[in-house]
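After the structure tokens below, expect a handful of questions from me.
The complex appears here minus one protein chain, its other protein chains still in place.
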Amino acid sequence: MGKINVGIIGSTGYVGVELLRLLSNHSGVHVNAIGSNSFVGSKISEIYQGVGESSDLVCMTNEDVIEKSDFIFTALPHGVSEKYVIAANRLGKKVVDLSADFRLEDEKELKKWYGIGFIDKGLHEKCIYGLSEINREKIRRADVVANPGCYPTSISLALIPLLEFGSIKDSGIIIDSKSGLTGSGRELSQASHFVEVNENVFAYKVGNHRHTPEIEQNLSKASGTKVRVVFTPTIIPVNRGILSTIYCSKEDGVSIDDIYKKLTEYYSDCKFIEILPLGQVSTLKNTRYSNKCAISIHENNGSLVICSTIDNMIKGAAGQAIQNMNLMLGFDEEEGLKYIPAVF
Amino acid sequence: MGKINVGIIGSTGYVGVELLRLLSNHSGVHVNAIGSNSFVGSKISEIYQGVGESSDLVCMTNEDVIEKSDFIFTALPHGVSEKYVIAANRLGKKVVDLSADFRLEDEKELKKWYGIGFIDKGLHEKCIYGLSEINREKIRRADVVANPGCYPTSISLALIPLLEFGSIKDSGIIIDSKSGLTGSGRELSQASHFVEVNENVFAYKVGNHRHTPEIEQNLSKASGTKVRVVFTPTIIPVNRGILSTIYCSKEDGVSIDDIYKKLTEYYSDCKFIEILPLGQVSTLKNTRYSNKCAISIHENNGSLVICSTIDNMIKGAAGQAIQNMNLMLGFDEEEGLKYIPAVF
Amino acid sequence: MGKINVGIIGSTGYVGVELLRLLSNHSGVHVNAIGSNSFVGSKISEIYQGVGESSDLVCMTNEDVIEKSDFIFTALPHGVSEKYVIAANRLGKKVVDLSADFRLEDEKELKKWYGIGFIDKGLHEKCIYGLSEINREKIRRADVVANPGCYPTSISLALIPLLEFGSIKDSGIIIDSKSGLTGSGRELSQASHFVEVNENVFAYKVGNHRHTPEIEQNLSKASGTKVRVVFTPTIIPVNRGILSTIYCSKEDGVSIDDIYKKLTEYYSDCKFIEILPLGQVSTLKNTRYSNKCAISIHENNGSLVICSTIDNMIKGAAGQAIQNMNLMLGFDEEEGLKYIPAVF
Partner (left out) sequence: MGKINVGIIGSTGYVGVELLRLLSNHSGVHVNAIGSNSFVGSKISEIYQGVGESSDLVCMTNEDVIEKSDFIFTALPHGVSEKYVIAANRLGKKVVDLSADFRLEDEKELKKWYGIGFIDKGLHEKCIYGLSEINREKIRRADVVANPGCYPTSISLALIPLLEFGSIKDSGIIIDSKSGLTGSGRELSQASHFVEVNENVFAYKVGNHRHTPEIEQNLSKASGTKVRVVFTPTIIPVNRGILSTIYCSKEDGVSIDDIYKKLTEYYSDCKFIEILPLGQVSTLKNTRYSNKCAISIHENNGSLVICSTIDNMIKGAAGQAIQNMNLMLGFDEEEGLKYIPAVF
């Protein structure tokens, strides 16, 4: 009858504080413990002034969080997270891991892109990839969920159905993603200094962004063959939001109307996914401050052009994590995530 | 047991759509009707694409909204609103009016600043000014509430207690307010064209902004004498938020610590008001996307400097309107408004 | 010995006022007359307050401008410009036309995309397309120059050499361009309202932007075959700047080092073109408030990825027009355009 106690490990990063914000409105859970390596003993309101009086939570060690809470979110950098997931799992506590540690199924890929290996192979096998709409039933029964990356979420939700249908070719896929700055987190760097970013736009890690293998893993599964993509992430001067513009080729004989119909049907029971009517264009306004993914499809000189948008901090991180928690704990999938997008 | 039917008149302006967004998360009411003069017959999602599938609401006439709903929000320009408030009141439906029509008690001031008079004087006398924390008990019993302006909210919440205490002088009050662009609404103008606003900042209506008499009315009541202020509104290139920087003089013998203590006590039972610890500065981050007002107080060369921030669309408009509705309908004052501020 | 008298027709649009700004610093010419259909009799400083006391110029009719000046810039919407170009040409005055009227050589394309035809076919044949670095010698001898569009400039300067070399395939070219808001001009619209643009990003005219035939004309000439492209323009919340991200395929056996070397050589005598060292990424900061075009080249999963940036108001409009005027009048090509980019 009381609320379930939820703990956040890595609570002082942007994802952690967004979890805190979204959960402040959840009817069935209560954040009872927050962990931080660097701020043990500090009140969260000392770190994020905005959180203010709303929270008297004091940072404790990650180990204490695991002990005190019944459900755990780990919002840590890759390479640091797995050991806490293991610890929580051993105590029988369900976990949504927001790091990259459990996202890739192929340990070789993890080594190649992140320089780390698996600690507990069995746990990796049991872990479910938390793209909620795609793996919904598996997530309901999961003990450990690997929450997807932000870019992969925006891209996979658009392309997985089309590849499963066989509506598009699995080669020649080009993805030009635009992301706001919260995706780069709270760490200071020249590339996130206001004067450098404001009135600017720039591609980064061209050809070597770490979300590439995650995107390719998802698309390959849907396609049944090894899919490779050209992926260019680009920073735009906004706080939140991702627009992935995706270029691909329809299979012969497939019309855009076919694709629209099938896609709409595919997501007919998914309240967070919106396929825009043909002729409309998906923008960040379709998803800001909401857990939605909004997809529009277009044709141009024979190519299919898809605009897929999410709020990178919500559907791309904290919101999808809560959606997964809702599934794992048997809550309504939308609980705590009901606000429609903020058009401004 | 079912949800109460709520109607919004003037639903296609920014305030109307923000009411819709915030109420999408309210557990006790349901928006069943929306009105618009210009868009009768249009779905709201055609006007605000972001609202999307979340809403199948179709704009009807304002008269129909009054008939079909049990509680009414009027979000109309001044001069247009009063007749709908009267109509709703005659049918026994409670109303929160977000226009300026009922804010000023002195009809002469209304004529001077807005060029309009009272239609129904009796209703003006019964109407309660909806500064929730100040008039909470009266609002609980009110049939018609005049929702305050955005600038007056940010300023009055800071100054009313200090004037009531007699802690500050009631002359020489200077207010330099900075506001985001949503305050100017959806209407197109050179002054809200992106290229004109971005990378710019500008004072406007220096010496003649219509919120001046409302501010002076509130402060005069608190002080017991006629208070006049110097008020300069300034546009800054952000979507949401007001920072009012207020300069005034302490009464002799009053210390900033006294003021801090009294102010904190004054608002001790007000979850939406946060008095920051001395030494901290209130910024838009303390209130964005929340119904909070955050106040910090400072000293400088003998003057008291106060920084008061709100989200102009929430505590400065739609949020405070819902807070008032909650009081009028007997809901928890915080219902639907529980999210803590979004620090980004 | 005195300065040459220059006139600007369409002086009250953004391109007109940018011409005025840049020419305020030119040692050899002097703006003696400005024309405007809507503002005849108004001082330019009444329309653009920033221009201020710097200019006492009063708008006159376009006909008067042509009569009073020795060199003419026409900065008018398409369909309105040609008649003034003809008139100026008849009076023996050289013209740079910044509209689209003379950009397309094929009248059918002009009709298809802009709904207008040629008035004076002979003049269209004599007119030179003003991509300065590509047509420099022809421009020196031209009487009428058609100043290129902003997107085509950023794209053509990168791709023309590669197609001429035969280094890339002429099919499968995909262009994802990001542009600031000055490109949309001074006209008010929902799509340029601050609140709609700020914290947003959106593709527009997907598959049907009018710069498409101009891009294809330029690339087809370079390639020797009919080239078709997929072009998606996207609005980003900045005032100035275009980043065109271009995806294409190298011809077999061509390395990125080859391309880098050839491209660098191709532009070796072009001070406004900068080919960034391999490994660097071209951003808006490389070109803001300057007449430069900065190009970086990259590889990704077998594709060539090119980032080409310009300031859309300078190299993409007023600056290139002045560069062309310099060539036509025998000035140093860089005169009045010497500022290096403003990195902030």
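Order as written gives the chain letters A, B and C; numbering starts at 1 within each chain.
Here is the rule we go by: contacts are C-beta pairs under 8 Å (C-beta built on N, C-alpha and C of every residue); 3 or more make two chains touch, one makes a residue touch a chain.
Since we're looking at a predicted model, the values are computed, not measured.
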Let's see if you follow the contact definition: name the visible chains touching the chain that is missing. A, B, C
Looking beyond the chains shown, say which of C:4, C:51 or C:86 touches the absent one. C:51
Among B:132, B:154, B:283 or B:326, contact with the omitted chain is made only by B:283
Thinking of the whole complex, not just what is shown, which of C:124, C:178, C:193 or C:292 touches the missing chain? C:292
Name, in rising order, the residues on chain A that touch the hidden chain in the full complex. 14, 181-182, 186, 188-190, 192-199, 237-239
In the whole complex, what residues of chain B lie against the chain that is missing from view? 172, 174, 176, 178, 180, 195-196, 198-204, 206-207, 228-232, 234, 236-241, 243, 245, 247, 281, 283-285, 288, 298-303, 305, 307, 344
In chain C, positions touching the absent partner: 14, 17, 20-22, 24-25, 27, 48-55, 182, 199, 239-240, 274, 276, 280, 283, 285-289, 292, 294, 313, 338-344
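Operating definition for what follows: only the chains that are shown with their structure count from here on.
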Per Cα centroids, the chain farthest from chain C: B
Whole-Å separation of chain centres (CA-atom averages), chain A against chain C: 40
Between chain B and chain C, what distance separates the C-alpha centroids? Give it in angstrom. 46
From the C-alpha centre of chain A to that of chain B, how far is it in Å? 35
In chain A, residues with contacts to at least two other chains: 199, 239-240, 283, 285, 288, 344
